[in-house]
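What follows is a short report on a single structure.
All protein chains of the complex are present and in place, except for one that has been dropped.
For subunit A:
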Amino acid sequence: MWAFINKLRSPKWFYAISERLLPWFWVAAAALILVGSVWGLAFAPADYQQGNSFRIIYVHVPAAFLAQSIFVSMAVCGLVYMVWKIKVADMVAAMMAPLGAAMTFISLFSGAVWGVPTWGTWWMWDARLTSMLILFFLYLGVIALRGAFASRDSASRAASVLAMVGVINIPIIKYSVDWWYTLHQPATFTVTGRVGMPMEMWVPLLIMVLGFYSFFIAVTLMRTRSEILRRESNKRWVRDLAGGER
């Protein structure tokens, strides 16, 4: 166990293991997103109320899932970095922030576009929408904090603290649709519990969600590898590697 944790500390080990894992996640992401898109756009039946505009769900829900999961992962990485001083955790967290912001943007944008034909408005200050907007600003805050310090150590610590504090917003987003009367409907997509939609709509959505998660893991691994090269550029093994590769 401790040997494993010690290995996790080592950027070199992370670099080696991620190289082997990376192709699998890229392939999974590409295949799942492709199948999910074709299925969701062309084969899933139209919604009896919303018609074909419901097909926005296949980008909206996976992006919203990721937006929240990435923030939680970032907070966990922040905790790991603060408690055990594991540098790789901080690198992973740093690489996840822009991706999380992008996913939050996708969910907000697709939600706004979806709202026009469905609700008759693209925006409402309802609890779900507002808490998602706050999440977007939290991501921007984390990214800005990282750039605001001359010392990397202070920047990492500040970003970790903001991620750990900001994670309070995640249960607020999740339960906003139950706690307040919102325009946004309660969760339709669940893996556990009663499925709120027909199977022919649910399966492609599940595929898209899995595809987005694979995409997130692939991008994060790849960018963390770059970040390792950047931060460890003075290490012998990085130099050997740079000398060896074309």
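Keep this in mind: contacts are C-beta pairs under 8 Å (C-beta built on N, C-alpha and C of every residue); 3 or more make two chains touch, one makes a residue touch a chain; residues count from 1.
Operating definition for what follows: contacts and distances are computed from a predicted model.
Considering only "Heme exporter protein D", "NADH-quinone oxidoreductase subunit D", "Sugar ABC transporter permease" or "Phosphoribosylformylglycinamidine synthase subunit PurS", the record for the omitted chain gives "Heme exporter protein D", by its UniProt protein name. Screening A:Val113, A:Ile134, A:Met164 or A:Leu183 for touch with the missing chain picks out A:Val113.
Within the whole complex, the absent chain has one touching residue among A:Ala102, A:Ile134, A:Ala155 or A:Leu206, and that is A:Ala102.
Residue-level contact of subunit A with the missing chain is found at 33, 37, 41-46, 51-53, 55-56, 59-60, 63, 99, 102, 105-106, 109-110, 113-114, 116-117, 215, 219, 222-223, 225-226, 229-230, 233-236, 238-239, 242-243, 245.
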